[in-house]
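Missing here: one protein chain of the complex. Every other protein chain is in place.
Each chain gets a letter, A and B, in the order it is written, and its residues are counted from 1.
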Amino acid sequence: MSIVEKYKKYRKAGYFDKFDYHWGMTIDLDRCTGCEACVVACTAENNLPIVGEENYRLKREIKWLRIERYWDGDYPDAKLNFIPILCQQCDQAPCETPCPVGATYHNQDGLNTQIYNRCIGTRTCAVYCPYEVRYFNWFTYKWDAPLEQQLNPDVSVREKGVMEKCTFCIQRIRDAKDTAKDEDRRRVRDGEVKPACVQSCATEALVFGDLNDPDAKVSKLYKDKRGYKVLEELNTAPSVVYLKKVKAHV
Amino acid sequence: MSDINRRDFLKFVGAGGVGAGAGFYLADASKKTVEYLIPQVVPPEDYVPGVASWYNTVCTQCDAACGISVRTKEGRAKKIEGNANHPVNQGGLCARGQAGLNALYNPDRVRTPLLLEGGRYREISWDRALTELGRRISSLRIQNQIDKVSVLSNTQSGHIGELLDRFIQLLGTDHYAQYSVTAPHAIQEANRISFGEPTLPYYDIANADVVVSFGADYLGTWLSPVHYSKAYGKLRQGRDHRGTTVQFESRMSLTGANADEWHAPNPGSEGLLAMAMANVVSRSSAVADAGAWSQSLSAYAPSRVAEQIGIDADKIEAVANAFASGNGLALAGGSALAGTNGVAVQVAVNVLNYLGGAIGREGGVIFNSDGPASKAASFAQLTEFAQQLGDRGTEVLMLLDANPVYDLPQSAGFSAAIENVPFVVSVNSFLDESSAMADLVLPLDTYLEAWSDASPNPGVGFSVSSIAQPVVQRVFDTKSLGDIVLGLSAQIGSELPIELPWTSAEEYLRGVWLDNYLAAEPGGNEKSFETFWRSVLSAGVVGQRPASVGGANVSLNSSATSGMDFGVGDFSGSESERPFVFQPYESVMMGVGRTANSPWLQETPDPLTSIVYGSWVELNPATAKELGIREGDLLEVASDSGTLTAPAFLYPGIRPDVIAMPMGQGHTEYGRYAKDRGVSPTRILSDLTDSRTGALATAATRVSISKTGERHGLIKNDGITRTLGRQILGPHSGGH
Partner (left out) sequence: MSEATYQEPRWDEVNRDVLATMLNTGPRYWWLLGISITVALVCFFGPWAYQLYVGVGAAGMNRSAVWGTYLSNFIFWIGLSHSGTLLSAVLHITQSDWRKAIYRSAEAMTLFSLMTAAFFVMVHVGRVWFVHWSAPIPNEMDLWPNFRSPLMFDVMAITTYLTASSIFIYMGSVPDFAAVRDASTGMRRRLYTIFSFGWRGTAKEWHTLGWAYTFFAVFVIPLAVSVHSIVSWDFAMSIVPGLHHTIFAPYFVCGAIYSGTAGIVTVMFIIRKYLNFERYIREIHLDNLGKLLVVLSLIWTYINIMEVFTTWYGGSSFEMEALKWRLTGFYAPLYWEMILFCAAVPLLMLSKKIRCNWKYMLIISILINIGMLTERFIIVATSLPRKFLPDSYGFYFPSGVEISITIGSFAIFTTLFLIFVKWVPSVSIYEVKETLKPLKRGSVEARS
């Protein structure tokens, strides 16, 4: 097939509507306590490097998921708010267009993927991402033996010069799809895929699932009246919906 | 079932779990993981490369004993997840629980027994290590000097704990103590005084309407944080009407940050505050003796004590009325129980719960009845223990997974006392501060390599037990505590090997479970036990939900409050010279120091400050402004017992007259990730104790602060922690 043919096929009208799945997440800020368990879970699952004290000081930490803190008011009426920020898997992802080598692109499941092997490290995607969820490998990080025995064999370890970010735990999605296929099911069941952060969260603030499935828990929560998207005004069409914290008094 | 004693519980597990067929956890879970029954001690021949196997076991990163499922591949542990069938954590897992793999694969683990020879550690064999130790102990024993063998252990629960107790008993020494820095002495003592139940009850947060916490950081560090977080999620959005939470504490904890209302009473006045609320609640209370209580609480009307508490009387009334009108639940912990009046505060909270009708009610305080009484020694007892080391001329000191040199303030006197003991043995996975002083170090398995069992304490309102199994082969040449005890008793000889005939902890554990099973299951035999045992291993937990809520018959002792001091308690240091109350708190990541050697946790931001890698001193921005302190200024914090230096962090959620610091850092040993990082606030604590339990009063030290003139940039994640008017937290979320 010539390039032109391939290109035409790719651009065929409706290509983007024919997503098999549309993975999405809801984050209930009224449940989330900011405990950071999900952050460590993601670190463990996705082979996030230990960057070390000096690199952390220089703000070179790598945390695909982080909890942001926002204070309201001052003592004695100070109020602290937490908001977990991970890749929003934007359907109109600003990070995808500028990558010169196409190392980050949208896949059929509505995911913003990151191909480590292809990335040449221009960091443009990180500049373009308004959510600051792209993390760069400033160095090749090492695990002091035998810590490397923990590394998840389902996830690549990244080298210096490569960009990385939350993948919605794509290895787990793939695993569930394989299982579905083995069991002659056309689709993955609701709740069958649990990203590491979702699994860990004790307050069940995080819900993950297929937005194309109207009966999925996530699809229902997506429509909750407390729902909103962070920086929606930028028109990035995020796949993550936040449920606003409820303000109450006794 | 509620009157079953926990010690007897395992006998009933057979009846409940298998016989009656009502073992709900068993039934649910055995379907799921039945194919992965074999522990990884011997790598099974049937493991398939590239296919993950899951093993259920128990987390011991803190005392909550959550159930975990460990994903292994090719014989290596890859990921820890919460066991969805376990009633404590119901699938959830905290940051520390996630980081268990850092303990297992820690590069700084003790890899083989070490013997101090000529000032240096030499690697020796287990045979030699146990022979050497056994020889010393048995010679003392033969000389009738067994009281010169001292044993200090971290608290050991379950049957391995019993094995240890039995071993010590057979050994014959009476110088034996167990301790835990976080042991809830005040709660247990106050519950004994109030209800005649010296145990930890089940706090049903999920079903409460108004949760009022006096310093208890139930979402971060208090007792069983994952369980309470589960409950919290349900309280907020998992049921028909959203529950509200109120937090009273001098320094905003993680729970305080999430509370609908956060108020900072005067340090130490929490008991008074609870009494004031009880006063309000008593007016409308439905309990039988409400009238009498109303009388005796009359001195505590909010209007009379508000000034001492530092919170408006109206506010106290409002919270108390909300507490009384909904399903109110009051909790106490943290600094509120860490004064010299901790027991009094908990008693006051008990009164409040009682008058609010929370005792024995769904959404209230449910006594387990089978909760174990605490075995943990208090600070006063530990000081005495250290003293005794010299007094009785201890020849052999055994430290079992215990690090008193780091855990306790200087005033306990451990480092000096250990120094003078001729032969110190430390059984530990790491070379911590105490182990580094030992003559013999016996490397301990991590919890992911050892056999044990556990029942969560606090329980979950009904009886639950888990078997902890190895999920991987040992990474290094280590042994479990049970195996070491058995190995040692074989070396010591005499009647010990006869009394403790097992060759391994696994064999012992199976034996006990078999005995209990046969005793409880009339028709049982070894074959049916095998099925039972495998299903417990597979499910990771066994237990039975009772038909009704237990403990409803507990009533408040009418003289519970007599003789209690509901004042603010005593503080060390004069207010003029030392203007700030010093409140060290348990860190969400580091706990009280055990997890400081985890690189993941060192790199995980503290939930409230986002600080990583180090210690900091929290002070109110107004205080800082007054003293000309900026973030990152290195401060000297001085108490009457010592000084420390740490960088300042301006924290909006703290009283202007309180200084707080996280515990857990400041190790001088304990491996590359923990060593020489930050400072431990414990160092400068006075030796004031709770007047009733002898527990260290960690919130009773006054300090002064001064700038050293140096700066020490904090390493943290946060940029600007104001939204600058952006609607990040939702439409119309305001803020700036």
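What to note about this one:
The rule we apply is simple: contacts are C-beta pairs under 8 Å (C-beta built on N, C-alpha and C of every residue); 3 or more make two chains touch, one makes a residue touch a chain.
Everything quoted here is computed from the prediction, not taken from an experiment.
The residue touching the chain not shown here, chosen from A:Trp23, A:Tyr70 or A:Tyr242, is A:Tyr70. Considering A:Val162, A:Val193 or A:Val240, the position touching the chain not shown turns out to be A:Val162 (whole complex).
Residue in contact with the omitted chain (choice from A:Pro76, A:Pro94, A:Pro146 or A:Gly227): A:Pro94. If you put the missing chain back, the residues of chain B touching it would be 717-726, 728. For chain A, the residues touching the chain absent from view are 3, 55, 58-61, 68-70, 85, 94, 97-102, 105, 118-124, 126-128, 130-132, 134-140, 160-163, 231, 234.
The working rule: only the chains that are shown with their structure count from here on.
Note on chain placement: the centre of chain A and the centre of chain B lie 33 Å apart, centres being C-alpha means. On chain B, the positions that touch chain A within their shared complex are 50, 73-74, 76-82, 89, 91-95, 97-99, 101-102, 104-107, 210, 219-220, 225-226, 229-230, 232-233, 236-238, 242, 244, 246, 252, 254-255, 257-258, 260-264, 318-319, 322, 475, 588-589, 599-605, 607-608, 610, 612-613, 620-622, 652-656, 672, 677, 713, 715, 717-718, 721-723, 727-731, 733-735.
Interface of chain A with chain B (complex): residues 28-31, 33-37, 39-41, 43-45, 50-51, 53, 56-57, 61, 63, 66-76, 78-83, 144-153, 196, 199-205, 226, 228, 230-231, 242-250.
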